[in-house]
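One protein chain omitted, others in place.
A and B are the chain letters, set down in written order, and residue numbers restart from 1 in every chain.
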């Protein structure tokens, strides 16, 4: 159904292009992606190749930067008239991008079919102030992966359901001498640390902002950081976590040197791939745990969307490309490293086959996704929080003092 | 041929250089001064005049003071180490030993390695889980467990300094070596006959020949070290807990990540002023040294 309508749409556009004839020369789009979690570079290239085959008059140049460079590159390229046409953006940026007029408002381009087919939670990724600045492409949250073999050796039957249980199980593994530091996180001074922190904030029922003012220095926000600090100082957490990004966590987990790891969707299938991983076949995944009396599971909204820049000279072609990249067909075909944004995909055996565990975790985790604050000054808030988290971990300040000064320096 | 014509001709010959420098350096510098008194954003708003607000806010902020201290530490220690190691290496390379020619040639390697490649290489060496430094030190028994070199505030800056030194001390060594080779043999020999000890010989016979070139290298390296960006950007991005955030990284963050072009400009000019003061002080020192010798 969806496919036929889309094909008809593409057909119609092609006919339209036919009328204008060859006067319209080949269009070149420049698209900015990240080389980090979710779809691999190879996946993105293959998806784009399929688009190029279907649209021989449109050429797409792909650019990959680390996640850390994605925001700055997008903003900087705004100045160059012929910058990017399509950019990948994180859930935390629409507010700032809208304030600075970086992305086109595409609310009216979104068809009913897309609107209703995509999971409602996914749409929050691209929305700000009632407008949509793109289409969600990566629907992602952090899951708790665990090494089944190590848990078994430690006599643990079930993966943890609460964060306290996680600490207990990690302690059991440490005490048995199976691993010196059983848990791996990405706590480098980067956005990755905020994602782990947000997961815990959601578990402890905390709040980032209260009527626009920082509210993370007490309650759940403080509990979350205290949990991190305790886990770090007790040696349950790999101390190198403080310089890890997602890829380092994956590498340690794949090497069998972590029993538990908090990471995005993409790690599950890569860690289960014998070509990549020493622990293939032993990887289990559950939603990030909850806190007794406060939450069942916890999750951060780590989704990302594709948008058209205001400086693009080819918004029509750019939109066509976005529709292709976010289509159910494309997303179902590459559902191993990132799960589809489409509701019905989760019942599609082609998608779920071989990764039932991940899908089960996703159904619970995605429903619990907690947002990072929506503010045009997010970058500053995040930088202040990153510093606070690291200061608390390194023992330079108590969790409370660190968060208090982050609140002061957040620019809010 | 008149003096006026010669002078006019000289100006004409200088013109292309001066035009390019004025357009691409002079004008932006003046514009940075203008921006520093506004609250302009990088994209979008032009910004209005805010007086010296940016300067006041930056100078009193703890971020600037911390970054200044970090930068000073980085510059002082890395440059001092480069000078000492460079001179020692040069004295060694001036001795006779088998393989001297080959070793002299090898010294060019670290210097020729692009800064970003050097930073990447050392980041791999310092990797807390799979790095060569941890593996090496544990295997020979110096360390009992792996350490997070770039993740601890106590070692991160030192680790950066080592990486920077490794790349730059060979250049100092080669410059010093060239100067050493200019020391006349008979003077050196005469001083030995006169019974001068090795230290006095270095101080009174060799050092005067080294002083000039070394001072130039010192000035250039200090200015470079004060402006440091690349190696830190690639290795730590200013972490952990901002303990390696130097002034250049701070300016980048302010102007480009947070898009506050105005306050970023004021911060950049403060850095420029500091470098200028440094350079002027050095220039005075140079002139004094030149007068002495």
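Annotations
Here is the rule we go by: a residue touches a chain if its C-beta (ideal position, glycine included) is under 8 Å from a C-beta of that chain, and two chains touch if they have at least 3 such contacts.
One rule holds in what follows: contacts and distances are computed from a predicted model.
Chosen from "Cytochrome c1", "Thiamine biosynthesis protein ThiS", "ABC transporter permease subunit" or "Carbamoyl phosphate synthase small chain", the protein name that UniProt gives for the omitted chain reads "ABC transporter permease subunit". Remark: the omitted chain is touched by one listed residue; of A:113, A:149 or A:276 this is A:276. The missing chain, though absent from the display, is touched by one residue of B:69, B:108, B:187 or B:281; that residue is B:108. Among the residues A:69, A:219 or A:315, only A:69 touches the chain that is left out of the figure. Although one chain is not displayed, its contacts with subunit B can still be listed: residues 6-7, 9-11, 13-14, 16-18, 20-21, 24-25, 27-29, 31-32, 35, 42, 89, 92-93, 95-100, 103-117, 120-125, 127, 129-130, 132, 135-136, 138-139, 166, 170-171, 174-175, 178-179, 188-189, 192, 212-213, 216-217, 223, 226-227, 229-230, 233-234, 247-248, 251-252, 255-256, 261, 264-265, 268-269, 271-272, 275-276, 279. For subunit A, the residues touching the chain absent from view are 30, 32, 34-37, 40-41, 45, 48-49, 61-69, 73, 76-77, 79-84, 247, 250-251, 254-255, 270, 276.
By our rule, only the chains that are shown with their structure count from here on.
Residues of subunit B touching subunit A in their complex: 41-44, 128-130, 145-146, 148, 150-153, 236-242, 253, 256-259.
Interface residues of subunit A, counted against subunit B in their complex, comprise 68, 71-72, 75-76, 78-79, 100-102, 180, 188-190, 239-240, 242-243, 248, 251-252, 255, 257, 379-380, 383, 387, 390-391, 394, 396.
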